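The structure appears right after this line, and notes come after that.
Yeah, one chain of the complex is gone here, protein chain that is, but the others are all in their spots.
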Amino acid sequence: MSVIQKQQISVGEAISGHDHKITIFKVKGVNPGPKVYIQANLHGAELQGNAVIYQLLERLSQIEICGEMTIVPQANPIGLNQKSGDYTYGRFDPVTGVNWNRMYHCDLSFLDEFVGRNIDASEQDIKTRFRAKLRESLKTAMANPFGLSTARRLCYSLQQMALEADIVLDLHTGPESSKHLYVPEYAKAQASYFNIPHVLLIPNEFDGALDEACFVPWWTLSNAFAEKGRQLEVMQQSYTVELGSEEMIDLEAAEHDCDSLMSYLSHMNVLSGCHYKPLNMTRYGCYLKDYKIVYAPKGGLVEYKAPFGEVLPAGEPLARFLNIDKYGEDDVLTTVTLPGDAIPILHNASSALLQGAELYKVFYQYFELPQGD
Amino acid sequence: MSVIQKQQISVGEAISGHDHKITIFKVKGVNPGPKVYIQANLHGAELQGNAVIYQLLERLSQIEICGEMTIVPQANPIGLNQKSGDYTYGRFDPVTGVNWNRMYHCDLSFLDEFVGRNIDASEQDIKTRFRAKLRESLKTAMANPFGLSTARRLCYSLQQMALEADIVLDLHTGPESSKHLYVPEYAKAQASYFNIPHVLLIPNEFDGALDEACFVPWWTLSNAFAEKGRQLEVMQQSYTVELGSEEMIDLEAAEHDCDSLMSYLSHMNVLSGCHYKPLNMTRYGCYLKDYKIVYAPKGGLVEYKAPFGEVLPAGEPLARFLNIDKYGEDDVLTTVTLPGDAIPILHNASSALLQGAELYKVFYQYFELPQGD
Amino acid sequence: MSVIQKQQISVGEAISGHDHKITIFKVKGVNPGPKVYIQANLHGAELQGNAVIYQLLERLSQIEICGEMTIVPQANPIGLNQKSGDYTYGRFDPVTGVNWNRMYHCDLSFLDEFVGRNIDASEQDIKTRFRAKLRESLKTAMANPFGLSTARRLCYSLQQMALEADIVLDLHTGPESSKHLYVPEYAKAQASYFNIPHVLLIPNEFDGALDEACFVPWWTLSNAFAEKGRQLEVMQQSYTVELGSEEMIDLEAAEHDCDSLMSYLSHMNVLSGCHYKPLNMTRYGCYLKDYKIVYAPKGGLVEYKAPFGEVLPAGEPLARFLNIDKYGEDDVLTTVTLPGDAIPILHNASSALLQGAELYKVFYQYFELPQGD
Partner (left out) sequence: MSVIQKQQISVGEAISGHDHKITIFKVKGVNPGPKVYIQANLHGAELQGNAVIYQLLERLSQIEICGEMTIVPQANPIGLNQKSGDYTYGRFDPVTGVNWNRMYHCDLSFLDEFVGRNIDASEQDIKTRFRAKLRESLKTAMANPFGLSTARRLCYSLQQMALEADIVLDLHTGPESSKHLYVPEYAKAQASYFNIPHVLLIPNEFDGALDEACFVPWWTLSNAFAEKGRQLEVMQQSYTVELGSEEMIDLEAAEHDCDSLMSYLSHMNVLSGCHYKPLNMTRYGCYLKDYKIVYAPKGGLVEYKAPFGEVLPAGEPLARFLNIDKYGEDDVLTTVTLPGDAIPILHNASSALLQGAELYKVFYQYFELPQGD
């Protein structure tokens, strides 16, 4: 029974001079609660988040929520519409090569002074004032007298909405991929509320992505207070949710992905009058430093042999290269193995690889995560 | 026990000035028999033919053949190596946009005179002399004083080998596709020797492709003799074999594709001391004019609903578009149907479609083909 | 003092589901006169036509016209916005590789019947009825039950406007290019009203382009009447105006290009109360069959030696290739010459060429055109 409101904003201008517009859905709760920001399809080929948002809007229209939600499907009008053959060239700005998800803003140079001034402030005041500082910092960055690059303007425009939220969910996909979740280390316990078996634990480092841009300031704030002897919970949670493979949508699969989000949102008390429980499953964690890219050791055509999500023992075939031009020589077929056990999470979208292409990404040191409540 | 010989030829020069080389495998029979030419991967992303050639070479090395075979995997060194993101931009020359498989040569302006001179010649003489004329015609085209375009040079270089053959197999794939076979109408009966359930029957028209460039001259020759009152069998057979989806290889699936080729080659008496029989299956035919491209009736994200190879009754869902920005409006979901029954054969490789993108290709008027012997 | 009205139409839908819109300017005369259609930038990188249209609108706003004008800058919202690095990938549909200017419609299967019915009709009736038939033919093509490709939808949408006009000017540019003009052979005498020294004379053949799609039907109509013994002037004129090099605009140069268009329009009695005279210049003609593409005879880095618009005698350096990897060998530098005299008109936009890239385009058999009145 929630009312879903719709608006459009401009996130830049096309060569034609027309605005690049995105559509935003707003859902307001009757009761107070957390602010949630959900975004999908920042990378142009990562489509499934839109299907998940469709299912989510369907669910939300049946229930009430607490707090408010801002939902942005198709967050990148340039990337979504950039084709190269049948495929979408959507990971990088086609002009500058930058990864669209590495252009967010994080400048905490004001932090020391802020902590000094607010060391005895109430938690609510700290939250309000710190968010105001983040807002101001972003605004200053957007007012750069020499302008903003295309990708920064897009990211900053999105970030203006995201920074108002207590909870941020950034919906992505891999190339050919299983589902996995990026979780800040401090929020590890929350991973059990998503129906996603593989969890990357990421440190307090800003590398340009939206989830980091959202939680790093708050985590850093907590750390700074802790150094001054005051315990302060991290007041923000951000996740990058990887929904599987790119270039496709599946509305039925999206129902399951939606269950997963509803379970987490339910746990966070965003939903009213309904309850979604997480699925019972074994969840595996891996620190970001142990999430290894296995680069193609040679050029050629590759068969992907290792299925996603299952432990591949050391020495077992990960992939097999065919170099048909070498037929009759020893190395017409070459098997690739890893020196230790690993869980393959995703692989390249093509079998045609240059030497050094990303072959697989794997959890190299993994561990079982505790079950949730 | 066949000996497989390997050589390299140049099919052009890169910007670096180095040769674009391709590798050619030659298999010579102990006994006389037809000349066979097999090629794969002219379109850069169409990889599976290389896996099939691998399996074929494995088989040939175990047996003797009659006649001789020339086998060219990775026929297009430019297209194979042209990447755009993870994917291969391999259907078109990236500089000129031309489809690599539309640049072959066919000029039959010499035909009338040839038929006049050879109206009473023996079949063998006609065959030898006609091939000499084709060779000469191609050579003249290659000697164009203003040069050749990149794509023509590549195609003509391949065609120099193909035109020497009695049997030509050009191994392709679709984007996301089921297996299907292009067969000239006069060779319809041969379709039952391939293990491929869907068969396109193509007319005697040259539209630039290798199969046409190979059979159109010989079919036209037969027609011209027929007009003069002499019956002459078409002395050439060319097929485009579509092996499924692009961007992947699968050596196990390649075994089955190889069985299919071996069955046809066996029937054509190319193989010695072994016999491959075609699988028992229902085969459907469709004339090229009834092989319909269904264009996306709108822009959006599409779910492909209709499976390949099964009859989709008129009015049943072929695909469904999601326009998430229209959530709350009538047309957030749109189902696409066809006005008549059809068999879907392939669809676009992406769910993200511009209005007018190729959504599906379907057999629109299809019929059961007779079984082979 | 003309009033310039502005409207937008949709020519397709983006993946986002939003319309691809183009802006159309309409200028109505107080007195009757010819209908004129002007379009620019169908190829995404060919920008200068927009600058010319800017100057044209400035002029038109100062004068009255006879008849009416429809002016479409930025005719291709997909091509204009398709970037690949700094450059615009605008000549071909990035998905299908088709040249955007080869997708117009021309189906004259109704012609014989039409001529039979109208053999004694008045010239005005013939004109009105023939245009109605063309309109109907295009409409039928647009209603294809299997849909239209992206490029066809765009071209047909533009053609719907162009086919209403007596005069069509399609503004293009080359890669690196001098100014030149495509003129149908029957309209050769009109070439002297444009300030463009190099003129291509094109035959009555439809090869997909807008100018052909516009004049071929009318020329064919005249021919058909002539065969029946009735002389009928060709009632349509279409020109492709090549304004120089792509990827740049220059508002000052656009003034001169605008003078050229105004001179022609003045001659055609479109302008009222002002008179533009063509410049005095020697104009050279060349038949389309003699407009030769010189393909790069090798791969390498090329210096373009021959300036545009000047006769290059046979054997003189057209270009010089550097193959630096061959330093120390004979062919580190290679000079390219032509076997006969030629006038270079344009060359490739890059010095880095694959063997077979378009090196230069040249008038190979040229002749001086008569001066106008």
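A, B and C are the chain letters, set down in written order, and residue numbers restart from 1 in every chain.
One rule holds for everything that comes next: a residue touches a chain if its C-beta (ideal position, glycine included) is under 8 Å from a C-beta of that chain, and two chains touch if they have at least 3 such contacts.
Computed from a predicted model, the values in this text were never measured in an experiment.
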| item | value |
| --- | --- |
| Visible chains in contact with the missing one | A, B, C |
| Options B:S16, B:N99, B:N144 or B:N204, residue touching the unrepresented chain | B:S16 |
| Residue among C:I15, C:A45, C:L318 or C:V362 that touches the chain left out of view | C:A45 |
| Hidden partner interface residues of subunit C, rising order | 4, 6, 23, 25, 44-45, 47, 50-51, 53-54, 57, 73-74, 80-81, 83-92, 175, 247-251, 301-303, 320, 322, 324-325, 327-328, 332, 348-352, 354, 357 |
| Subunit A, residues in touch with the chain not shown (by the definition above) | 12-18, 78, 91-93, 95-99, 145-153, 292-301, 323-326, 339, 352-359 |
| Touching residues on subunit B - with respect to the absent chain | 14-16, 18, 21, 74, 77, 80-86, 88, 94-95 |
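Throughout what follows, only the chains that are shown with their structure count from here on.
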| item | value |
| --- | --- |
| Centre distance in Å when subunit A and subunit C are each reduced to the mean of their C-alpha atoms | 47 |
| Sites on subunit C at which at least two other chains make contact | 14-16, 18, 95 |
